[in-house]
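The complex appears here without one of its protein chains, the remainder shown in place.
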Amino acid sequence: MEQKSKLMFASDYQEGAHPSIIKRLSDTNLMATPGYGSDAICASAKERIRRACACPDAMVELLIGGTQTNATVIDALLRSYQGVISADSGHVNVHEAGAIEFGGHKVLALPGKFGKLRAPQIRQYLEDFCNDGNNEHMVMPGMVYISQPTEFGTLYSRKELAAIHAVCREYKIPLYIDGARLAYALASPDNDVSLKDLAVLSDVFYIGGTKCGALFGEAVVVPDPRLIPHFFTIIKQHGALLAKGRLLGIQFDELFRDDLYLDIGKTAVRYAQDIQEALRKAGYELLFDSPTNQVFFIIENSRIPALESEVECSFMEKYDENRTILRLCTSWASSGEAVRRLCGILTRR
Amino acid sequence: MEQKSKLMFASDYQEGAHPSIIKRLSDTNLMATPGYGSDAICASAKERIRRACACPDAMVELLIGGTQTNATVIDALLRSYQGVISADSGHVNVHEAGAIEFGGHKVLALPGKFGKLRAPQIRQYLEDFCNDGNNEHMVMPGMVYISQPTEFGTLYSRKELAAIHAVCREYKIPLYIDGARLAYALASPDNDVSLKDLAVLSDVFYIGGTKCGALFGEAVVVPDPRLIPHFFTIIKQHGALLAKGRLLGIQFDELFRDDLYLDIGKTAVRYAQDIQEALRKAGYELLFDSPTNQVFFIIENSRIPALESEVECSFMEKYDENRTILRLCTSWASSGEAVRRLCGILTRR
Amino acid sequence: MEQKSKLMFASDYQEGAHPSIIKRLSDTNLMATPGYGSDAICASAKERIRRACACPDAMVELLIGGTQTNATVIDALLRSYQGVISADSGHVNVHEAGAIEFGGHKVLALPGKFGKLRAPQIRQYLEDFCNDGNNEHMVMPGMVYISQPTEFGTLYSRKELAAIHAVCREYKIPLYIDGARLAYALASPDNDVSLKDLAVLSDVFYIGGTKCGALFGEAVVVPDPRLIPHFFTIIKQHGALLAKGRLLGIQFDELFRDDLYLDIGKTAVRYAQDIQEALRKAGYELLFDSPTNQVFFIIENSRIPALESEVECSFMEKYDENRTILRLCTSWASSGEAVRRLCGILTRR
Partner (left out) sequence: MEQKSKLMFASDYQEGAHPSIIKRLSDTNLMATPGYGSDAICASAKERIRRACACPDAMVELLIGGTQTNATVIDALLRSYQGVISADSGHVNVHEAGAIEFGGHKVLALPGKFGKLRAPQIRQYLEDFCNDGNNEHMVMPGMVYISQPTEFGTLYSRKELAAIHAVCREYKIPLYIDGARLAYALASPDNDVSLKDLAVLSDVFYIGGTKCGALFGEAVVVPDPRLIPHFFTIIKQHGALLAKGRLLGIQFDELFRDDLYLDIGKTAVRYAQDIQEALRKAGYELLFDSPTNQVFFIIENSRIPALESEVECSFMEKYDENRTILRLCTSWASSGEAVRRLCGILTRR
């Protein structure tokens, strides 16, 4: 029972789902519906998402997990000879076991700043590619992938996003936004990018469920559905089609009832601020001031075992010979008491 | 509310999950566990499966859906230049939107008899391949895929299975069994192949959850784990890794508690017999006498609209110019009353 | 020196190239030209091909071999979720070691008649696909592949070709013609399909060099170049781009100088007729009456060793328990004397 006694702040997918989801799953359990998302609950969920994004014509498809969604969408957007531009820290570049390359596509990694790409950097890359006399021998950049919030929990401002979107327009390639933790962006006081903005400033984005209150599920939004013909078949081909599609419908129907999705990340973000405050007070150096639910701090290697005896956290990377970057993660399910205990442990040191 | 008024016999994935699964999901909902199947519930589920299969050293991995499982396992078993032998009606050959080819592998389709391959037919194919002077220019058969029960609901006997397994041994290629509806095989009075037999007579098989009482989930059993090194990474690469892996653990832990999985298909098989009886009585021709939960019968095209106004069933294929093969499917969730109403409707005609 | 003493009729790629090609290779050997086909000789060859096909705007690309060309063109024409319709005997289905599947595409094999598909059969397949309620779970047919002459040496008439082309137009999918042995079709008295016809009745076709007088090389003709954007990059990605592209230019510039390509197959076709005559006279059963340079006949197994002691021929397949189908192949390089000796051997039996 060691797991129970330790504080669990290693990730934001440690618990089940928002209680309303569990209730609805239970209530609808023996209802018979047609499969593969062709049921009424899915229709309702998709309609709620369209409304929340203010794009009434959008195609919305509900997939199961993040890696699967990225691989499927990217494969749908690219021609076989094209690659996807990503920050070097992008989930598609590092932590998807080569799912993008499995689909035949190169990830064209550019150096990110705490997970973020900048518009001029992308423009420069595209311009250099176009000017390179050998570019017919190279992988053609066919789209841009960014994440909001990024893998570091940082945020693109609306202005930054608009600038990246403008570069994509200029070079006629789609912009795709990975919103695995989107609820924590939407809940951040520092955020000025709404769901409606995403629908205008990107070509495809997904609204993360797995880390944001669902058992699993990611809702892909394609504001202009003509962009991806036969998306259903592509999803099936990628093994990403859930037979009992209504399970996804139920979850997103609940998450988008009464704006739950807009609220669900709020405590997590506040708790992350509390944790950052405690870390600062305790003299830890933060990697940067995080606006969302992930906190990165630098710790001397010698102090890690003691901390880890009480708290599950994530190893990020070596900072230098003697120090390490650790990550603490809150979620919609984090309890105030656990956060207070964590802060106590941190400041006690 | 048309859906409610109609009898739903189109498939065996129309309802949610066995109530014990829903209860356990609810009970464990706010428990925090590590992700990706590394939790204690998954460990318990896997151990139960190992025991039920009497293969204590087996690697058990829990995936989400059937197409995904097939694509992942087949890609794991084959070298890049190899193909998979399958019946022409095999799910991998027809209804997976090319997921196997997406992984680079040809499906080597042999004509099946109501979904079944025969050992001599496989041996002949392998022998012909070995004897073909041009075989270095051809796709090398690298494994055999069969399903138990088949896509038609038919069953391999233990003797038939042993014969196929012996051919695979002779030619040193693995045998993989798709058990999407395995509970309905295990529940059939005609069946003589146990879980323990599968573990001895195949190299990899999967125990279907989605159609057999779970919300979703397929348990891949690899009796000798050395057969697939780095399977976890392969699963991840295929987008088949569930972040909250315990959801799969919970479902299989319940399905394999107190032999639930061995019982869960029994009423469905009995009801299918009742439906076949009613069809015969009503003068319909059965495509064959089904031993499991899928019933195939031949109907004049002119009679279809009336039937479909009351019953959801599945179109299988044209039988001839004027007749069609339809499928009726029962499941663990079918109610006796619905079956009685269905039989009434059928015999009334 | 056993090779020399035996008559070599096993294939049509046993010799080098037409002497004018060897001469030109020699004459231009130390000339320095830019690489990858951007030289003046390639430009000339392409222009000659465009003229011969009467399609002045065509994109012409010169690749190296047949399997490579098929894999590259098919991958260029299909979206990732589409498959290619082919006769079951099609080279892409049988003898390319899975090169099409390596690119992620399923070969949708239909039963051929001595290598040929018929328009109604293709229409039926497409119609059935469109009518299948489950087709979103299936591989979408995205193009049709045929060969002229076929792998059996049979020919499509202009009428047959027009009918297939019309079906493709109706279903809005491209028609691609593999012309690996096209010179032998063009040289056949039975043929009524010209290069100009191919340019009108297909969307892409290739003019085979390897088997028709070149050392190697296949010229892909795309009458409407907008059909395949970035074809150069696709060729490179497939490893099909020759650094010293002019070697291909030289060969096709010679083959299309003074209509050489239209004549080069003539003796081969005449010799094949002679061989068929001799076979008939000797009492052999022909598989069918071949109009081009490949002759298929049925021989009792007991007589094969004696024949093979004097003549290299190809095993095609078993005909029945006691008989085999063998193939004899002539080429542009076959000598009259060798053919006479062969006929002598055959009729002596």
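A few remarks follow.
Order as written gives the chain letters A, B and C; numbering starts at 1 within each chain.
Simple rule for what comes next: contacts are C-beta pairs under 8 Å (C-beta built on N, C-alpha and C of every residue); 3 or more make two chains touch, one makes a residue touch a chain.
All values reported here derive from a predicted model rather than from experimental measurement.
Touch with the chain that is not drawn comes from one residue among A:Gly104, A:Gly153 or A:Gly179, which is A:Gly104. Interface note for the absent chain: among C:Ser11, C:Ser44 or C:Thr347, the touching residue is C:Ser11. Of the candidate positions C:Val94, C:Val107, C:Leu161 or C:Leu247, contact with the hidden chain is made by C:Leu247.
In the full complex, the hidden chain is touched by chain B at residues 75-76, 79-81, 103-104, 136-138, 140, 230, 232-234, 236-237.
In the full complex, chain C touches the omitted chain through residues 3, 8, 10-11, 13-17, 19, 22, 25-26, 28-35, 40, 64-69, 71-72, 96-99, 102-103, 210-211, 215-216, 233-234, 236-244, 247, 312, 333. Residue positions on chain A in contact with the hidden chain: 80-81, 83, 94-98, 101-102, 104-107, 133-134, 136-139, 315, in rising order.
By our rule, only the chains that are shown with their structure count from here on.
Averaging Cα coordinates per chain and for the whole protein, the chain whose average falls nearest the overall one is B.
Shared interface positions of chain C, defined as residues touching 2 or more other chains, are 80-81, 104, 136-138.
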